[in-house]
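One protein chain is absent from this view; the other protein chains keep their places.
Then we have chain A:
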């Protein structure tokens, strides 16, 4: 077949931010499927809660202190996270570097607190179904925090190398997007696991 050029794309940019970039859509896709996983796991928890006359089964509700600290750290981390994204869009490398490190510090703090949180559950995973689901939901979310922190470490290191230009700035934005998902998905889980039994 012969070709008839009717469109010139040579002046188009080679990357963009947010919903213009395929990576943003990919991140959204993974957030949706993981969010579905969270919702179903929470559904399983509620299902058993309604099925059992007593819930939580023979265990006091889990301690509030560490989980609440995790929650505070995660919520506050949204700020440096937002700033990393904003300065990435301005392609302001020094500030992006600073805020990525701050985000990372929050992430590591959240992981540390999370391990303390496991200590305050008052129930083991192999004690009864309540313990099993409590550990499973918390474990599921912890995996997400760890994944994103590792991701952030790699990205931060990248931003200190010669690769720190162009599309990488857009990656910083998508990393922030995913972190927001990790934070937001935690809030209903926190309410369910820690405030549900206290109602």
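One rule holds for everything that comes next: a contact is a pair of C-beta atoms (placed from the backbone, for glycine too) under 8 Å apart; a residue touches a chain by one contact, two chains touch by 3 or more; residues count from 1.
The rule is simple: contacts and distances are computed from a predicted model.
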{"item": "Omitted chain, identified by the protein name its UniProt record gives, among \"Iron ABC transporter\", \"PaaI family thioesterase\", \"Sulfur reductase DrsE\" or \"Cytochrome c oxidase subunit 1\"", "value": "\"Cytochrome c oxidase subunit 1\""}
{"item": "Contact with the hidden chain (one of A:57, A:98 or A:184)", "value": "A:57"}
{"item": "Hidden partner chain, residues of chain A it touches", "value": "1-16, 19-22, 25-26, 29-30, 32-34, 36-37, 40-41, 44, 47-48, 51-52, 57, 89-91, 125-133, 135-136, 150, 154, 158, 162-163, 165-168"}
